[in-house]
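Of the protein chains in this complex, one is absent; all others appear in place.
Chain nomenclature is as follows: A and B, assigned in order of appearance, with residue numbering initiated at 1 for each chain independently.
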Amino acid sequence: NIFQRKQEARNPFYRVVELTDETEDPAIWGKNFPLQYDSYKRTVDQVRTRFGGSEARPRTPTSADPRSIVSQSKIEEDPRLKVMWAGYAFARDTREERGHAYMLEDQTFTERQLVVQQPGACLHCHASVYVPYKKQGNGDLMAGFAKVNQMPFAEARKLVTHPVSCIDCHDPATMALRITRPGFLEGIRALKATEGVANYDPNTMATRQEMRSYVCAQCHVEYYFKGQEKRLVYPWAKGLKVDNIIAYYDEIGFKDWTHAETGAPTLKAQHPEFEMWNQGIHARSSVACADCHMPYKREGATKISDHHVRSPLLNINHACQTCHRWPEAELKARAEAIQERTYHLRNLAMDALIDLIKDIKAAKDAGETDDKLAPIRDFQRKAQFYLDFVEAENSMGFHAPQESARILAESIDFSRKGQLLARSLSPAKRP
Amino acid sequence: NIFQRKQEARNPFYRVVELTDETEDPAIWGKNFPLQYDSYKRTVDQVRTRFGGSEARPRTPTSADPRSIVSQSKIEEDPRLKVMWAGYAFARDTREERGHAYMLEDQTFTERQLVVQQPGACLHCHASVYVPYKKQGNGDLMAGFAKVNQMPFAEARKLVTHPVSCIDCHDPATMALRITRPGFLEGIRALKATEGVANYDPNTMATRQEMRSYVCAQCHVEYYFKGQEKRLVYPWAKGLKVDNIIAYYDEIGFKDWTHAETGAPTLKAQHPEFEMWNQGIHARSSVACADCHMPYKREGATKISDHHVRSPLLNINHACQTCHRWPEAELKARAEAIQERTYHLRNLAMDALIDLIKDIKAAKDAGETDDKLAPIRDFQRKAQFYLDFVEAENSMGFHAPQESARILAESIDFSRKGQLLARSLSPAKRP
Partner (left out) sequence: MAAPISKSLRNVTVSASLAVAVLAGTGLGIGSYTFFYANGWSYFTNDPAACANCHVMQTHYDAWVKSSHRAVATCNDCHTPPNLIGKYYTKADHGFWHSYAFTTGDFHEPIFMKARSRAIVQASCRRCHGQIVEAIESPDPHRGQMDCLLCHGTVGHPM
């Protein structure tokens, strides 16, 4: 009723409990901010869109993996992925990602854990690590980060309890957004240095609108583990485009794995949402991740950010229609037209890559030397990374439609040129 | 001043002369509509943008070609075009297109006229043909069209006097837009039939906003000359996408020319602006050609359509800022970012096509049979048409950024697959 609304409005923050820089549990924050907490909890929902969301698939829990529901498997939906990633943990188990509520358990129980001994660095993006890092570093976030990175996953896993929580994005005193992730702090500093800005610190130098994307870019980015210390690094020292990132990896001679069928030193791209969004028209128009994935919604006499982070296509009226006054069906059709085009090219690029892998394997089986194979394997490395940069990016091209198509076109060219080179090797040696 | 402005606002059209359905000369129309006529005359201006507009290049007039100024040559700027079009008139002379004022003389004096005996059908889009068609058809537009199509160009040329003029787009009685071009009337009818609309007639069934694009689509479209009668046809009976159009040509077994180096039955795409625009977000948002290329401008108290048809990037405040509230420099940068990406892919696709042409030539020189070459030549046909569909489209991808990139990606794939096939032919026969 009106009276209650007026109350709510005058008193949007009920400070019923004291929050400190050690309050990890979101339920406690929820006492002060029940509306945000309620929507935050809804990230357990699973609803599928044409290319996003996720589908709840029942499974029989085991002692090794107690999950009774997972989301659909990407490698079963498209088995070519197993060839593309042959020899890497992703070929064993890769699923459609789902809501934030699942991040910790999905990481803990993915079968990828059974293939490779993973480091503590993994947790950076799958748990509320702010308080644990500080504790491990005796109050020093960066020191704790360095320490946890190097631990075996199982050991580090014991230090954390929650998926991403309020404290990971908010300052408990003011509720202002803040960056808590060392990986992003170092990554954005390196990036800004290339633009001539020294010692960039988002926590003091970013605008509010920038922060509405940066809190997401703490995790939704490409990364690798550097050296023995398994330091989590965002490869942005040459820029954010796929071309800059591969140039960076080439320079330091990094590879994620050796392809099982071809012996190529390959790279796995992972969720470069922030990088791709940056190339798109929305980023250029200052439209932030939160604008679409956490749009405002009205609750009584106040409007709040919808903490049910999810596909905007499940929430078109709030996520899109304030800016685009078209009917919901039309907006959905627009997004899907972009996605369908991307999907078509992704399939062409995938076919080309599989063809290349076959040709390299044949040349290798025919006894070609590593010397001769090197430039061809390099084509595979490039073709794979470019394709994966779109495949692993979760918007199926929406975040940057033309750039996604551009990247896939280059991937096709790399694959086919690699094939031409592979086939130019002495055919006499062919089986 | 204000007084005059108020006057103007009350009385925008001075009907000083009577216009009939036979008034060809735009200067006479200009007596009634001096503002539109003044801007219409300014299409003689030549200003270059990064990828559009045109550059005025002086030349020494000859008796065969009296032009003292032409625009830059595309085939000199990128000599790969001569290989792509080898054996066709376009390899002899293709220039950047310029303002409407030049259409008749540029067509008359292009060196392409020296290579092929052109038909009267050419004039459909380069002259004010409405009155001449009606005269030749004794009052029947379609009959006149059929008759002029078949004439030799030189003969038909004598029937016309003006470049596109007021009467080609306007009804002299009401000044409403109207379609006068048989090619478009037939083309759009075939297209609408595929969508289940029978006997479509734009002159009675199109909305005003549609007409603001259709008047341009009378000419800015892909076309071919059908059969002995050289009937001008827009190949839309299966749809407007590049894939639909090539399917149409394949079905009727049409080719524009035989490639001189490879013997492939190739197709030349020509200015498919209407087709490409249709795939873009602006068309989807009902933004018409005239909105960008003839935006409203204020003349005193009246707003008129700027009849100085030209690159919108030379007129950003009127052409774009009504809808996009960003600074001019930013809007230019946005358009150019799209164009640069397209240009990059266009170059990749061009390289791939040239490589394919080399490989087919080598296989042919090595004595491969037409039977064996046929599927490879078909790859060339496809790769060439897809690439040309973007190359010949004059917005360098702006009209449909992702679709242009998609088409180029497919072109690359066709070229490279063609190469793989060419090289799989018995290498023993290679020179």
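Going forward, contacts are C-beta pairs under 8 Å (C-beta built on N, C-alpha and C of every residue); 3 or more make two chains touch, one makes a residue touch a chain.
Predicted, not measured: the structure shown is a model, and the values here were computed from it.
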Given the contact definition stated above, which residue among A:115, A:193 or A:301 touches the chain not shown here?
-> A:301
Given B:69, B:175, B:190 or B:301, the one touching the chain that is not displayed = B:301
Taking the full complex into account, find the residue in B:322, B:347 or B:369 that is in contact with the omitted chain.
-> B:322
From the list A:142, A:176, A:197 or A:252, which touches the chain that is not on show?
-> A:176
Mind listing the subunit A residues that contact the chain we can't see here?
-> 9-10, 12-13, 171, 174-176, 206-209, 211, 286-287, 291, 296, 298, 301-305, 322-323, 325
Where the unshown chain meets subunit B, residue by residue = 1-3, 5, 9, 297-298, 301, 317-318, 321-322, 325
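The working rule: only the chains that are shown with their structure count from here on.
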Chain centre separation in whole Å, for subunit B relative to subunit A (CA means) = 43
Inside the complex, what are the residues of subunit B that reach subunit A?
-> 281, 284-285, 326, 334, 338, 341-342, 344-345, 348, 352, 397, 401-406, 408-410, 412-413, 416-417, 419-420, 423-424, 427
